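Removed: one protein chain of the complex. Kept in place: all other protein chains.
Each chain gets a letter, A and B, in the order it is written, and its residues are counted from 1.
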Amino acid sequence: MSTPNPAIESAPATGRWERFRDSYLLYSFKRDLVAQASLLIFVVLVAAAVLAPWLAPMNPYDLAQIDILASELPPFWIDGSESAYPMGTDAQGRDLLSTILYGARVSLIIGFGAVALQATLGVVCGLLAGYLGGRIDAFLMRLADIQLSFSTLMVAIVVGALVKAIFGGATFSTYAVPLLVLIIGLAEWPQYARTVRASVLAEKSKEYVDAARTMGLSSRRIMFRHILPNTLSPIFVISTVQVANAIISEAALSFLGLGMPETHPSLGSLIKSGFDYLQSGSWWITLIPGAVLVLLVLVINLLGDWLRDVLNPRLYKG
Amino acid sequence: MSLLEVNNLDVRFALRRGEVKALRDVCFTLDRGERLGIVGESGAGKSVAAFSLLNLIAKPGYIAGGSVRFDGQELTGMSDRALRRIRGHRISMIFQDPMMTLNPVLTIGEQMVECLKAHRRIARREARAIALRKLEQVQIPSPEARLDQYPHELSGGMRQRVIIAIALLLDPDIIIADEPTTALDVTIQAEIMALLLELCEKHNVGLILITHDLGVVSQVTQRMLVMYAGRVIEQGPTREIINDPQHPYTQGLMNALPQMATPGERLNQIPGSMPSLDNLPSGCAFHPRCGFAQRADGSERPACCTQVPGFVTSGNCQVACHMVAEMIERERIPAEETTR
Partner (left out) sequence: MIAFLVKRLFHALLVMFVISVIAFAIQDNLGDPIQQMVGQSVPESEREALREELGLNDPFLVQYLRFAANAAQLDFGYSYVFNQPTTEVIARHLPATLELVAAATFLIVVLSVPIGVYSAIKPRAWLSRCFMGVSIVGISIPVFLTAIVLIQLFAIGVSWAPFPADTAWGAWLNDLITTEGGMPAYGRGNPVHVFGTWYTNFASLDGLLYLVLPAISLASIMLPLFIRLIRAEMLEVLQSEYVKFARAKGLRLRRIYFLHALKNTMLPVITVGGVQIGTLVAYTILTETVFQWPGMGLMFLDAIERSDIPLIVTYLMIVGLIFVITNTLVDLIYGLVNPTVKLTGKPA
């Protein structure tokens, strides 16, 4: 499969970029202010999160930098704030801006990691089920049905709780990031599997697949080189929604104490740790990370909406 | 005065990339009990014409001008409330695909009774009785049982019979049938068409039959219009047009019929395809495909590509074509010279 196909390599050499430039995707993006603004905000947020170690005024993981006396300071627009902490500080005296930047980083890593895992699992299962049919199809789809008939959140919570019970709290905290990726990835693969299967079934009935089969191509080659490319647009569309979902799931798990520890917080655990101080009036500890979380998820969802309108794939309903 | 008079009807679709003129300058009349065929390729505007009569075109589309007079009333610009009293009551419609036309979650009886109740103050029981009578008229086996069945329990042909029965429910003056047999099995098509014809004759109902099937038009209708790219290009008595088509496009259509070709030879296609409505050629929309517009030396006849042809009368027909106009002109001048 690594041998370059001359037909594919040479023909569009004139214009992958040209094709993109003339595409409807770009055309509609240029006309859609919401999509542009969303992408801009998304890029800024991701860049800020990725560059957190360089951008953040302090390192929240470094206990030496924390000044416990400076705890619960309000953000800059409220009396009593200190200029060193523009967004205020949390109950432990950590600079809120820094923790948010680092927290967004953790949330994004888990979100994208989990989606990569679910996509891999789901696409493989969906392709197998849709292309091979028969017992494999029945088994995988029944499994997906059962899992989906529970809420994915429920599955994530239960699996999270079990994993935590098995490993114990301390070990769980150490390996929280990969474990959360695993938990959320396992909880949501059926979404992909069903979408991919539906579009595989639609593609399979088309003539080019028959043609490929009569040419004697192997099943694997037909699946990955011929059918998969045609199912990409629904995969692409649900991926955006799934990243948003994964980030929310991570936040929910962290909020329940089944996710990132407070020493290594994600946006979800920041909200959780701030929640206890809501009654004492320090609303910013929980609501500012909350606002960042909402903004992040919102722009991803808006981009997903726009993509769905433009690509208009057949999505699996239900 | 005719029962239905359509004058200069203009329909446009306001799309994001600009307005598309789907129907331009459409004029025709229909007398009581008369049967009119509208013929053309798909995309020529036949269905738009049918739907615009009752102002049923979907949202981006709207009637931009012209008039539709029915029984002395102007239908364009009429309020939806007033139009509702005509729709299904005095003018009813039959749609193309019977599999899609009936609501899948309501029983046949419900869908018939609601139509009666929308137009008459009538008791349910009475409405059911009328519905039953109409189902009998369309020769559905065991009509009584059908009333409580759902559409999916009926075959395509039976569903189209039900739809015809619905169209006849309130004894309308006109039925507009939009390709009523295209979606059906070939074996059933003739049956349904014969039934429709019989019922229209029996009850003296006017019929506007939209189709691309010239055979059906010649058997069923008395007059016909030929449409091309949103315009009527030829109209007149069906027999005359079928026997002696004047417009090069109509001639092409007739020649393309399999029975016109000698066995073993290629069918006579019209070269090219109909232009899309948002990118019409200048002048006569047919000129890029027209043998007359192309001179032998390859140049184009200027009139054809700059001027939209007006209607000229030829026999009992009206034709919109520069060539026909020129021919008539040529015939008249020598005639005038000899009389002089």
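Keep in mind that, in the parts below, a contact is a pair of C-beta atoms (placed from the backbone, for glycine too) under 8 Å apart; a residue touches a chain by one contact, two chains touch by 3 or more.
Just so you know, these numbers come straight off a predicted model, no measurement behind them.
S.K.: Among A:A48, A:L132 or A:L153, single out the residue that touches the unshown chain.
M.R.: Final answer for the missing-chain contact: A:L153.
S.K.: Considering the whole complex, not just the chains shown, which residues of subunit B touch the missing one?
M.R.: Interface residues of subunit B facing the absent chain: 54, 56, 58, 80, 84-89, 92-93, 95-97, 100-107, 114-115, 118-119, 150, 152-153, 163, 166.
S.K.: Taking the full complex into account, what residues of subunit A touch the chain not shown?
M.R.: That gives, for subunit A, the contact residues 142, 146, 148-151, 153-154, 157-158, 161-162, 164-166, 244, 248, 251-252, 255-258, 268, 271, 275, 278-279, 281, 283, 286-287, 290, 293-294, 297-298, 300-302, 305, 317-318.
Here, only the chains that are shown with their structure count from here on.
S.K.: Find the geometric centre of each of subunit A and subunit B from their Cα atoms only, then give the gap between the two centres in Å, rounded to an integer.
M.R.: The computed centroid separation for subunit A versus subunit B comes out at 54 Å.
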